[in-house]
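Heads up: the structure comes next, in structure tokens.
Note that one protein chain is taken out, while the other chains of the complex remain in position.
Order as written gives the chain letters A, B and C; numbering starts at 1 within each chain.
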Amino acid sequence: MTEHSEVMQEETQIHSGAHVHRDDEGSKMAMWLFLFTELLLFGGLFLLYGSYRFEYADGFKAAAADMNSVIGAVNTLILLTSSLSVALSIAALQRKQKALALGMLWFTIICGLVFLVNKYFEWSHEIGMGIYPGGPALENMSNGEIIYFGLYYVMTGLHGLHVIVGMIFIGFVMFFISRDKITATNYQKLENAGLYWHLVDIIWIFLFPLFYLLH
Amino acid sequence: MNQITELVDNSFIFTVTISVILLVGITAAMIYFVFRYSEKNNPKPDQSITGSTTLEILWTVVPVLLVLAMFFYGYEGFREMRNIPPNAMLVKVTGKMWFWHFEYENKKTSDTVLVLPAGKDVRFELQSVDVIHSFYVPAFRVKEDCVPGRTNHLWFHTSTEGVYDIECAEYCGMNHSYMLGKVKILPEKEFLEWVNKVDTVKKSDSVSAPPTGNVKTDSTNNSQVKTDSSKTTQVKTDSTKSPVKKPDSLKVNRKDSIKKNK
Amino acid sequence: MSEQSQTAELTANQTYNAEHTNTNNGEHSVSYGTYFMVWLGLVALTSVTVTVAGIHLGSLTLITALLIAAVKTTLVGYHFMHLKFDNIIIKIFVMVCLGIFLCLWILTFADLSFR
Partner (left out) sequence: MANGSLAHEVSYLKYEGKHKGIAGWLLTLDHKRIGLMYLMAILLFFFVAMTLGILMRLEMLTPGETIMRPSTYNSVFTLHGVIMVFLFIIPAIPAVFGNFMLPIQIGAKDVAFPRLNLFSWYLYIAGAILAIVSLFTGGGAADTGWTFYVPYSIRSAQNVTMTTLAAFVLGFSSIVTGLNFVVTIHRLRAPGMTWFRMPLFPWALYATSWIQVLATPIIGITLALIILERLFGIGVFDASLGGDPILYQHLFWIYSHPAVYIMIIPAMGVVSEILPTFSRKDIFGYKQIAISSLGIALIGYLVWGHHMFVSGMSDASRVVFSLLTFLVAIPTGVKIFNWVATLYKASIKFSAPLYYVLAFIFIFSIGGLTGLVLGALSTDIHVTDTYFVVGHFHYVMFGGMGIMFFATMHYWFPKVFGKMYSEKIAIIACTVIIIGFNMLYFPFFILGYMGMPRRYYDYLPQFQGWHVLSTVGSWVLVSGIVFMFGNLLYALLKGPKAPMNPWGGTTLEWKVPSPPPLENFEEIPVVTGGPYVHDKPTYIMHPGKEGLNGNGVVKTANQENAI
């Protein structure tokens, strides 16, 4: 993923050796297109969620009642805050405050970790109660609830994967910042990492009410 | 006459006629141009021709009208297909890997052979117990999927006596192509005789319970129902070549089906 | 043909000397304060959804929750993701993507809600 912006630059060097060509606008465009694919990847799942909610309104409500909305709310706040810190790190880098920018990114990664730890406890709690596909508790539930939890695991699981990918992405960016490969005048990679992280946040903004609040 | 068959065929003929005209026109123009304006016959191309708004509008608007007409014809037939007569007799159709199971209103059941009275409207409730099948009677131009977990509907008018093919049109596994059946349309009297007989010979893996002794009468007529179990009711298919062969093995994901059987 | 050449004949010097940027060298930097305000707004909206979910509004619950989520998304997209500063083409892209996604919903529900 970090390739996006780098390739243009290096490629032209290899070819002509004449001048370094950098296309931040193109790199950003590519990142946005990539975000669209992510959006539609989740979009398919949201469409399924919507349809099944329509078909099994009661089952979904019953299942949502089992969810711990406090963990959900806490996780929402964590992700929102991490989004803020990413945005701040860009602003900091623009002002040549490298240390602050790195600090903000560390903070983001820690937020991501805390989010995942919360998620881990939540999942293990549910699995411990036998609520998982094929699990003893789910076996006895209605179809609506089975599907609710099926979607719950798929969607939050996929989202968790994205959090991990986002953290790795940010990790790379931090490495480049510390090596001064990403600077106040050349920060598109950081911007792209930020875009990705915000997308992860946006998806959670929808997952939260859909799975934790609507009972 | 059977309305649906007619409407479908007319819609088909309409669409195909327009299509053939367009196709012939386009192809003829193309071939003519290639010869008429070949390098030899027309050494200097006319570079001033690069487009024409009039023509563009013409060949946008005319096709729009044509396709709207095609849509409308298609819709007409469809409306008839979905316009199920209220007093049609009901047959429940269940698709199962890999045969058809029919159940009449009086709980009489039959596998593979669907016996119907001539000149009647018949409504079908389509269900499946495993995967998706599709109930298809080409002679009547009707088809609808049997989807597990829901019930679909279909109807047609049994115009003339005869034997027609039933095919499964949705791929459903190894013996999909052997999931055939027959519609056997009998004069009403013979049909009633048949339908009021209780089955004794049944397929072992038939879907529903054997018919109860207490059977309802056909809604379209009020003849008495007699129960006579002395004769078998399994009608043999009369195709020239028996298409139903023994499957070489039933390949279903056993692990899965056990898991799902809760 | 006239349309094609309607773009005036290219005068080469103009092309090459016209200054255009491929890089976003620290143009628009946003103050830290703005970001904090946006964050506060997001937190506030989150608490609103949580409270509203507590009250039983019936069918309105879903709609309010989604509306609030949409507002939050707009905030994140516009400020954090810098759509505010982005080139018009990226905004159009986003609109196209969302528009098509909306179509998928409408047509799918054309099936579900009439079944």
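By our rule, a residue touches a chain if its C-beta (ideal position, glycine included) is under 8 Å from a C-beta of that chain, and two chains touch if they have at least 3 such contacts.
This is a predicted model, so every value here is computed, not measured.
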Worksheet item: What are the shown chains in contact with the chain that isn't displayed?
Response: A, B, C
Fill in: From A:F36, A:F176 or A:W204, residue that would touch the chain that is not displayed
A:F36
Practice prompt. Could I get the residues of chain C that touch the absent chain, sorted low to high?
Written response: 1, 3-5, 7, 9-10, 12-13, 15-18, 20-22, 87-89, 96-97, 100, 103-104, 107-108, 110-115
Worksheet item: Which chain B residues touch the hidden chain?
Response: 4, 7-8, 11-12, 15-16, 19, 22-23, 26-27, 29-31, 33-34, 37-39, 42-47, 49-52, 55-56, 59-60, 63-64, 67-68, 70-71, 73-78, 80-82, 130-132, 134, 136, 138-139, 141-145, 147-150, 152, 165, 167-178, 180, 239-241, 243, 245, 247-248, 251-257, 259-260
Item to complete: Could you please point out the chain A residues that touch the chain left off the display?
Response: 3-4, 7-8, 11-12, 14-19, 21, 23, 25-26, 29-30, 33-34, 36-45, 47-48, 51-52, 55-56, 59, 133-134, 142-144, 146-147, 150-151, 153-154
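In this text, only the chains that are shown with their structure count from here on.
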Discussion item. So the centre of each chain is just the mean of its C-alpha atoms; given that, what is the distance between chain A and chain C in Å?
Written reply: 17
Item to complete: Measure off the straight-line distance from the CA centroid of chain B to the CA centroid of chain C, and report it in whole Å.
Response: 47
Item to complete: Would you give the residues of chain C that are in contact with at least 2 other chains, written as numbers and ranges?
Response: none
Discussion item. Multi-chain contacts only, two chains or more: what residues does chain A have there?
Written reply: none
Response to the item:
chain C contacts chain A in the complex at 22-26, 29-32, 35-36, 38-39, 42-43, 46, 49-50, 53, 61-62, 65-66, 68-69, 72-73, 76-77, 79-82, 86-87, 89-90, 93-94, 97, 101, 104-105, 108-109, 112-113
Practice prompt. Using the touch rule from the top, collect the residues of chain A that touch chain C in their complex.
Written response: 21-26, 28-29, 32-33, 36, 39-40, 43, 47, 50-51, 54-55, 69, 73, 76-77, 80-81, 83-84, 86-88, 91, 94-95, 184-186, 188, 191, 194-195, 198, 201-202, 205-206, 208-210, 213-215
